[in-house]
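Left out: one protein chain. Kept in place: all the others.
After this line comes chain A, so read on.
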Amino acid sequence: MADHCPRTLALSALLDGQLQPRQRRELLAHIDRCAACGERLRELETLRSRFQALPQERLGFDLGAVIEARLRVQPRPSRTARRPGMRWLLFPLSGAAALTLGLYLGSTLIRSMAGDMPAGPPMLAMAVFDPIPPGNLCPVPKSCPSGNGFR
């Protein structure tokens, strides 16, 4: 594996001028004696020159004009609007607002159940479960709340 060759790391750093003067001297001395390392360094240099010879790719149109046109309909960048340090404030604020609204709505429900609701027949809804369905004749007149013999 190329990755495990210790010389590649050193030669690569030598190519980039990243070695200390002493390390550089020692490595150059080694290269003088080691044909394989010399060959490897030449390969790395050739690779670099091939990269440098690559033509720059061209976009082929005036992107500046395109961007300018897009920016005309876009708001100006604002330092304050994008400041990340203030963004954290939004979360607790929105949470507090939601909690307050929830508490308010909950309290109105409790108030209406406790006293604001108009007085009506108690447990009217439960009449559905009476043994005598609405509109039926009462077997005994007293058994119906209206007292007229009808449910």
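Here, contacts are C-beta pairs under 8 Å (C-beta built on N, C-alpha and C of every residue); 3 or more make two chains touch, one makes a residue touch a chain; residues count from 1.
We take it that contacts and distances are computed from a predicted model.
Undergrad: One chain is missing here; what is its name in UniProt, given the choices "NAD(P)H-dependent oxidoreductase", "Sigma-70 family RNA polymerase sigma factor", "Cell division ATP-binding protein FtsE" or "Cbb3-type cytochrome c oxidase subunit I"?
TA: Going by its UniProt entry, the chain not pictured is "Sigma-70 family RNA polymerase sigma factor".
Undergrad: Considering the whole complex rather than only what is displayed, give the residues of chain A touching the chain that is not shown.
TA: Touching the chain left out of view, chain A contributes residues 1-9, 11-13, 16, 18, 30, 34, 36-37, 40, 43-44, 47-48, 50-59, 62-68, 70-72, 74, 76-79, 82.
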